[in-house]
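Missing here: one protein chain of the complex. Every other protein chain is in place.
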Amino acid sequence: MKLPRLFGKKRGHRRTGSEAWGSFAEGLFYSALVAAGLLFGGTVLTGAAGVGWPRLDANDSGAGRNWWLAILLLLIPGALLAFGGSGLVRILSGWGKSQERRAAGSGSVSLRGAMGHAAEEAPGHPGVPTCDDLVNSPGTILRYRLPIESPESWTLLGLGLFAALWNAVVVVLAVGAGADLLRGRTDWLLLALLAGFVAIGIGGVVLFIRMLVLTTAVGPTQVEISDHPLVPGGSYDMLIGQGGTGSLRSLELYLELEEFATFRQGTDTRTDRAVVWREGVKTWTDVPIAAGGRFETHVTLSIPPSAMHSFASEHNAVKWRVVVIGRPDRWPAFVRVFPLVIFPADATAVADAAFDQETLAAGGTA
Amino acid sequence: MPQGSIAGGSQGSGSTAMPRVMVHFDRPGRDYAPRQQLAVRHDIEGLGGEPLRAVERSVLWYTEGKGEEDLGVHWFERIDETEGLLAVSPWGEFTIRLPMSPLSYEGLIVKVRWCVRVRIFFADNRDFVSEHVFDVGGISPARAPLERLE
Partner (left out) sequence: MSLQASESAAVERFVGNPFSTRHTAPGRVEPLDREGEPLDLGKLLDRIAREGGRAAILGRHGRGKTTLLHRLAETAERRGDRVVRIRVRSPWDLIPILNSLAGSPSGSLICIDSWEQLGGPGAAIALLFARLRRCRLVVTAHSGGDLPPLAVCETTPALLAAIVRRLPAGDALDGGLIDDTDVASAFEQSSGDIREALFRLYDLFEERRRGL
């Protein structure tokens, strides 16, 4: 069996490293993390670390007193196991594969992307992002349904998970504190910690419920469009659908252009954003929404003839979007964003027009 | 849309020659449409008799602004001493067709610029680069930043 070379070929002063040995060393590193996690976790669980688990024995004394500390200490080996385990899985899944094959397998086909997200380039249009993700959802009436950017449902899910997990920890701590009190023992440190945890837990639940009510009461916003991608000078039919109950004081529709610039230096990654153009498309006032129904209307979206096309490179982007602002009667205003992709105007037509101009200027006929 | 160029480049230590690259575009306003033909002639002056090792010509776009610089090379050609450099220096020309995108864009924090870049390599490993910006697409510059709606 031939072992992989420790060092690759020599290129002047440089040596290419061996992928195999590099991956092996990395694997050893992650294995060490997993081993450390298992060892530490084992000492905590068995009580060898000096903290123990509660015993129901009324004669309990000494060992097992600060059991709640054990729960918190388990977070450390848990993290070691998670990091080490995920690293090992990554190493094993990529073993023996080239960088390009790994990139293709991860779904990031393009080598360039904006803000670290792999943005696939539209064929024949360098620097223009593809709109595949925007045209894979057919509309009910018009051709395409636009996806919503950063949907509130993800925020709601995140809040819900946080509230559930945090309050689960609170319950465990509270049960333990209660058991201690019943035994006539007061652990002031635990009670102080519990007070803080309970406050955060209640806050999490309140935020989650508030957001849940808001989301269900306001209802979803749906935007469909007659064609995609768009081009400068084009006009498109759009359908706006707004669900919920009650009525809206106003519903506003805007077309916006936003620039993104990411800069990395040292430990800092900074992304600047700037909205550089906005046009109000339409505003509706006193919009009633019947229970179980929705407000639905068509509107024409016109793209300015001299509009810049959508652009995406590794650290910079120019993005178009439709923004819907709703102001319900009894709830706070909501803002929902739907991305669009605008391609450059038909290049053949533009080049022909330029050629015609040149010919006329030279005294010829177009 | 700004029309102009950045002329100049990097110099190694102990350099003597201060080259100057003159680039002539076939369109006086240096404004082009996508897919249009771009014809360029370049002259190199001020070599001071120093021998050249190679000349690289490229047509590329790059971003400028508050983000890290990205670039995309549309056309590239290297001519070195083994390929008749004397025939190229002190002048050269090329004609290419521009792509459909990206278009030149004068944004607030993101700008997209097209340029012709000529890089001269001297025999003593020094190099000098000269960049000459041109416009593609005639897109209007962005105006003021607006307050976010969200």
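Remarks
Letters A and B mark the chains in the order given here, with residues in each chain numbered from 1 onward.
Please note the rule applied: contacts are C-beta pairs under 8 Å (C-beta built on N, C-alpha and C of every residue); 3 or more make two chains touch, one makes a residue touch a chain.
Small disclaimer: the values here were computed from a predicted structure and weren't measured.
Considering B:L98, B:I120 or B:V133, the position touching the chain not shown turns out to be B:V133 (whole complex). Mapped onto subunit B, the interface with the missing chain covers residues 2-7, 12-13, 20-28, 30, 39, 41, 62, 64-69, 93, 95, 108-109, 111, 113, 132-133, 141, 143-144.
In the full complex, subunit A touches the hidden chain at residues 6-7, 13-17, 22, 25-26, 29, 87, 263, 265-268, 272.
We adopt the following convention: only the chains that are shown with their structure count from here on.
If you average the Cα atoms of subunit A and of subunit B, the two centres end up 38 Å apart. Here subunit A touches subunit B in the complex through residues 112, 124-128, 254, 256-257, 259-264, 271-278, 306-309, 311, 313-318, 323, 325, 335, 337, 343-344, 347-348, 350-351, 353-355, going by the rule given at the top. Across the complex, subunit A is touched by residues 32-36, 61, 63, 65-70, 72, 74, 99-103, 105, 107-110, 112, 137-140, 142-150 of subunit B.
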